[in-house]
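This is the structure I have questions about; it appears just below.
Missing here is one protein chain; the remaining ones are kept as they sit in the complex.
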Amino acid sequence: MTLLDLANPTRFLSLTAKVLPWLAAATAILLAVGLYQSAMAPDDYQQGATVKIMFIHVPNAWLAMFVWGVMSLSALGTLVWRHPLADVSAKAAAPIGAAFTFLALVTGSLWGRPMWGTYWEWDARLTSVLILFLMYLGLMALWRAVEDPTRAARAAAVLTLVGAVNLPIIKFSVDWWNTLHQPASVMRMGGSTLDKAFLIPLLTMAVAFSLLFVTLHMAAMRNEILRRRVRSLQMMQAGQQAA
Amino acid sequence: MQPAAITESRNVMESAAFRLVGRALTCIRGGREIFADLGFSLSAGEALAVTGRNGAGKTSLLRLIGGLLKPAAGTIVLEGSPDESPPAEQAHYLGHRDALKPALSVAENLRFWHAFLGGERDSPPAALAAVGLDHIAHLPAGYLSAGQKRRLSMARLVAVRRPLWLLDEPTSALDTAGQALFATLMTDHLAKGGLIVAATHAPLGIATRELRIGGAA
Amino acid sequence: MQPAAITESRNVMESAAFRLVGRALTCIRGGREIFADLGFSLSAGEALAVTGRNGAGKTSLLRLIGGLLKPAAGTIVLEGSPDESPPAEQAHYLGHRDALKPALSVAENLRFWHAFLGGERDSPPAALAAVGLDHIAHLPAGYLSAGQKRRLSMARLVAVRRPLWLLDEPTSALDTAGQALFATLMTDHLAKGGLIVAATHAPLGIATRELRIGGAA
Amino acid sequence: MTALAALIRRDLRVALRVGGGALIGVLFFLTVVVLMPFALGPDLALLKRLGPAILWLGALLASLLTLDRLFTADHDDGSLDLIVMSRAPLELACAAKAVAHWLAAGVPLIVATPVLGLLLNLDGQATLAVALTLLAGTPALTFTGMIGAALAVTLHRGGLLLAVLVLPLSIPVLIFGVAASNAAIAGPDGFGAPFSILCALSLAGLVIGPVAAAASLRHGLD
Amino acid sequence: MTALAALIRRDLRVALRVGGGALIGVLFFLTVVVLMPFALGPDLALLKRLGPAILWLGALLASLLTLDRLFTADHDDGSLDLIVMSRAPLELACAAKAVAHWLAAGVPLIVATPVLGLLLNLDGQATLAVALTLLAGTPALTFTGMIGAALAVTLHRGGLLLAVLVLPLSIPVLIFGVAASNAAIAGPDGFGAPFSILCALSLAGLVIGPVAAAASLRHGLD
Partner (left out) sequence: MTLATMLGPYASFIVASYAIVGAIVVALIAWIALDYRTQKARLRELEAGGARRRSGRGVTDIA
């Protein structure tokens, strides 16, 4: 099994059909373990039980950014190598990434209310995640708006790459802007010295959510391939009737 | 802006034995295959009339040659081109849309394309006279009738010299005199060693070879 | 949206002896006089071919009849119209521009005009079939070739019945089969007592009277 | 009636398809609102104070972004000729087009207001008040803008007049809209007066807009 | 070179004659500024503090308004086909079009700034600083917006969808533009850093914009 084999959509379908159940099972198991570990995790001396939100908030936030990275790679595949599976991968990833971003926002807000006393703050990190969310939604709208998938793929690829350049700039500039106007009122635990009691469930959950992404992405890619087959069959039928 | 005519004595078209060759072309648009495995070849001084039913893919073929569409398979080359440039850069494309800005005058429109397209050129006023529009050079292009717009597009072919003409139903909207005029222009162009590919439903008034595209609609 | 055909037995065109009469028409556009003192008259079942050089004023005359331009002098009336309505409301206008929205499908485009124009109507699917577009009814109109767009415009003439047809170079972009089809449609329309005024440079394939507009360009 | 309903349906469909769908309107306002803190700084109190103005600016922008081609698009593809010739009175056809435009560009804003209110830290009642003023006032934006859109067809060089005429016309709408919203946020007392003016502007627009647009189209076609 | 100069000259001429774009932009800019005092209430100090932000917001939104038909207009009349086929590299042609657009729509904004500064109670030096940042930053707005304009051709889409795609891309420009202006008003010290970043953004846009636009046009024509 080489990468070239994977390039063939039919090959991809049959291969993933074998892999998918195992992946799904692994995801389920790891998620269960992670959930158990987080339930058992002790309260933080400062944050109390709300620290439990961290175990879902942080993986979602990480994935929100990771998925854009996956889409950027796919965009390169579309523009540079014209790889048909790259289009499929980019399109399938967008809604999943948007969902993770949404969850990072929601869990963050729900954590912010007890911690900072407000659901929303125009803080640097929060704002850049919101922008990320908007960009996901824009990209999904773009995919939806154009019937012809190859045409949409190229436009989406250009936009994804420009967005990939832009996001760090936003993040960086927003940081800068916040320190300029007022000191960040953000209380962070800092990724530095996290107690093992929190670190282990967090990492388990992070791995579990990553697996969840891989599984969902693969399944969504399969759907997308099928959708394109349906489309080309429909087109061909129209052509046959014409002839 | 572009003052006078640039009339070099050297003429690209005469100096090179051009041949436009398309091989095994397949065109897919909007997910539907328009035509497959189409081939043609055309030497300097020849005109090819592309015919076929509505929706057969005549316009699509012209756009493939002009590089405005990418073929799903196959190649198009202009053999004998001195500088290896793609056919698009050696070609004039006269499509359904006239590439005119209604707010600019007739003369301004032509002068723009004259300056923008570059290469060997004749003077714009002479070109306007050649298509019979010199008396309305100052009118905004938005005021022109359908046939007058077509004539203004034709003026572009005269003002800027390109060896390959891609013409999409060039005589539509032209009156009888206009069609005769256009036939003369094409004959001249061919005599100078030019090539013409024209999609058409009506006779062009010149000797042509015919490429019939199957397909339906 | 518009389910089935509305085929009343009463037919406006048959019941009234229509006559379209233009008297002493002068048309001024952009400050220039296009034509002056033009008159014509046309009875039910007759077709008038308006001819003339490019820029003579053929399109302008059609637009005068359709009420899209106001004559500087003269009148145009549809005599024998049952309800004193202006010619515009009794007319179909088929201009150079196809009045199609590229984002809507072929069927949606036709259904819209069918519902919007109102009056006596036939079913849109039947009209699509009549012009040979039924197999691509679901395609976005933006995907159509030039001739297919023209056919879709023709479908409007079939789907909604109007006694007076104003046609501006109707056969341009149509293939041979399309032109024959259109000739049949026009013959049918005339046989039912309709009127046709068509600006054209090419023979229409039906018996016509001719109105030649002088002018130049 | 069928004719007008068909026109509304078509324009809506085109707007949604070309603009990317019904949700895009909401997304657009979200984007505009998210933009504000970047310019104004992350000062929640200030944002809250500016909230209504931001929402109203978004409304104006959304209607301008889509209005300028309201009639020119139909003119360019030849539809306008047929609409003018049709049996439906041109005034009503213009009104129908305006309604479709408002549904596609105005309503999403009103629907999105609660979400945006959250981001701008407005409380429930204030959000409701702003939504109400938008509901009352955005038709006025559409109807005044329509006059400019019709002029743009008439005068081929017409963008100029479009801008000169329309934007000043919409400034009163903006001012009263913002005033009414601010009044509602401050307390229920001052709300009535600007709100009724806003309604009056919309009603006046409903009459004047289509009539003026139709007149300009009728005289301006060529 | 002649080719590109001709393109710039043509686009400028069309813009000035048709009038629409540039003037709508300036008037919208004006509207945004005029609206602010009403939104903020009679707080002159606050108005002055927010001045640069308001001007920058106005500039961003105004450029959005005028950009969307940058390429679609050429596509609709068939010019774009010829431009793509021509011997001038498409990237340079795109850049030329952007330059023309900036001259027609961006420069008037900068020229209008002093007038608007008066309305916002900015003193002379502050106004100058804002105008300077606009001069350095609006090209970046044009160049990022250009990507959206090219996508509009590729996608056959327009209106709000494009605004949604383009606005997030222009956020950094907004941030640094406002930061530089504020710094200039506060004192000459902090001005350098954000201003040079703004210039860098414009330069980066000068490269990325035309390349991305050309890529999208090349793939997207049909």
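Letters are used for the chains, namely A, B, C, D and E, taken in the order the chains are written, and counting of residues starts over at 1 for each.
By definition in this document, a residue touches a chain if its C-beta (ideal position, glycine included) is under 8 Å from a C-beta of that chain, and two chains touch if they have at least 3 such contacts.
What you see is a predicted model, and the numbers here were worked out from it, not measured in a lab.
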Seminar exercise, completed: Among the options A:Pro84, A:Gly138, A:Gly163 or A:Pro201, the absent chain makes contact with A:Pro84
For this session: Check each of A:Gln37, A:Asn60, A:Ser128 or A:Thr160 against the chain that is not shown and name the one that touches it.
Result: A:Asn60
Exercise. Where does subunit A touch the missing chain, residue by residue?
Worked result: 7-9, 43, 48-50, 52-53, 56-57, 60, 84, 87-88, 95-96, 99, 102-103, 106-107, 110-111, 113-114, 149-150, 212, 216, 219-220, 222-223, 225-230, 232-234, 236-237, 240
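Criterion: only the chains that are shown with their structure count from here on.
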For this session: For everything except subunit A, show me which chains still form connected clusters by touching.
Result: one piece
For this session: Would you kindly say which chain has the C-alpha centre located farthest from the C-alpha centre of subunit A?
Result: C
For this session: Could you find the two chains linked by the most C-beta contact pairs?
Result: D-E
For this session: For subunit B and subunit C, let me know how many angstrom lie between their CA-based centres, rounded off.
Result: 31
Exercise. If you average the Cα atoms of subunit B and of subunit E to get two centres, how far apart are those centres in Å?
Worked result: 37
For this session: Could you list which residues of subunit E touch at least two other chains?
Result: 17-18, 76, 156-157, 161, 164, 168, 171, 175, 222
Problem set entry | Multi-partner residues of subunit C (at least 2 other chains) | 29, 96, 103, 135-136, 139
Exercise. Which part of subunit C faces subunit D closely enough to touch in the complex?
Worked result: 1, 29, 63, 66-69, 85, 88-89, 91, 93, 95-101, 103-104, 108, 111-113, 115-119
Problem set entry | Residues of subunit D touching subunit E in the complex | 15, 18-20, 24-25, 27-28, 31-32, 35-36, 38-41, 46, 49-50, 52-53, 56-57, 60-62, 64-66, 68, 76, 105, 152, 156-164, 167-168, 170-171, 174-175, 178-179, 182
For this session: Enumerate the contact residues on subunit A facing subunit D in the complex.
Result: 118-123, 127, 130-131, 134, 137-138, 141-142, 144-145, 174, 177-178, 181-182
